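In what follows, a single structure is set out as C-alpha cells and then discussed.
Every protein chain but one is kept in place in this view of the complex.
Now for chain A:
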Amino acid sequence: MVIEVKNITKNFGGISALKDVSFSINKGEIFGLIGPNGAGKTTMFNMITNIYEPTSGEIIFQGENITGIKPYKITEKGICRTYQNIRLFSQMSTLHNVMVGGHSQSHSGVFSSVFRTKAQRKEEQLLIERSEELLELVGLLEHKDTIAENLAYGQQRRLEIARALASNPSLLLLDEPAAGMNEKETDSLYDLIKTVQSRGITVLIIEHDMPLVMKLCDRITVLNFGEKLAEGTPEEIQNNEAVIEAYLGKEEDEVDA
C-alpha cells in the first residue's frame, strides 16, 4: 500500500467539506477520485499535500504518518501534484519550470551556487539532463526555452505533469488533467499517464472526463457532498445505483461539467 487515507474530516467553519473519508491505494495503481462538483475532491488533494490540515483523521504514506507535516516536506517524501487551475511559474521558461520541480532532488546552497563548485556544476548538468528527458516524455522538448505562459493550454497541462514528475514522486496527484483538452489531446494524455504508471509511479487522479476515467483507472472512489459514496473497479462504479443517482439525479451536475 502506498497511501492510506484514514477517516479524514475537514470542516471549513460550519461546513464539512469532507466527512470521514477513507481509502487506500496500492502501489502502481491508477486510482480515480470522482464525484460531482463540490464533492470535496480537490479538498482531499489539499489534505494529502497538507495545504490545509485535516480537522481529524490521518494520512499514512509508505508506512509513515504524514498528517500535518509541511507541504514541502511531503514533496520531499515523494508526493507531488498538479493543479486544477494551472499554476505554472508563468514567467519562467519551460525548462526552468521543470528544473524547479527538481528542487527536492538537488542540494546546492548559496555558497556552492555562487562559487560554482564541482559538485554544483555536476548536479546542475544532471538536473538539466533529467528535465530535458521529462520534457521529451511529455512532448515539449522543442519548446524548452519558451516562456511558460506562451505555451498552448494543453501544453501547459503537460508541463505541469513534467514539473511534478521532476520531484521524482512515488505518488503523483493529478487534478483534472484533461480539463479543457480536445479528444486528441486527451488520447495523448492517456498514453502519458500509462507511461507514468509503467515507470512504477502510483497515480491518484481527479477527472470529470468519464470515458477517460473508466479506461484509465484500476479502481475508483466516488465522493458526494464530502462523503464516500462508493468504491470499486470502473465496471462496479458504472453499475452502482447510488453513483448513478448522484450523477443523474441532479441535472446541473452534469457528468462532464
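What we mean here is this: a contact is a pair of C-beta atoms (placed from the backbone, for glycine too) under 8 Å apart; a residue touches a chain by one contact, two chains touch by 3 or more; residues count from 1.
Criterion: contacts and distances are computed from a predicted model.
Engineer: Looking at what's absent rather than what's present, what does UniProt name the missing chain, "Amino acid ABC transporter", "Acetolactate synthase", "ABC-2 type transport system ATP-binding protein" or "Helix-turn-helix domain-containing protein"?
Structural biologist: "Amino acid ABC transporter"
Engineer: Which candidate, A:A39, A:L88, A:I206 or A:A246, sits in contact with the chain we can't see?
Structural biologist: Only one listed residue reaches the unshown chain, and that is A:L88.
Engineer: Considering the whole complex, which of A:K10, A:H96 or A:H208 touches the chain not shown?
Structural biologist: Answering carefully, the residue with contact to the hidden chain is A:H96.
Engineer: Out of A:N11, A:Q84, A:S108 or A:Q197, which touches the unshown chain?
Structural biologist: Hidden-chain contact among the options goes to A:S108.
Engineer: In the full complex, which residues of chain A touch the absent chain?
Structural biologist: 49, 51, 70-72, 75-76, 80-81, 83, 87-92, 96, 99-101, 103-104, 106, 108-110, 113-116, 120, 123-124, 127, 163, 167
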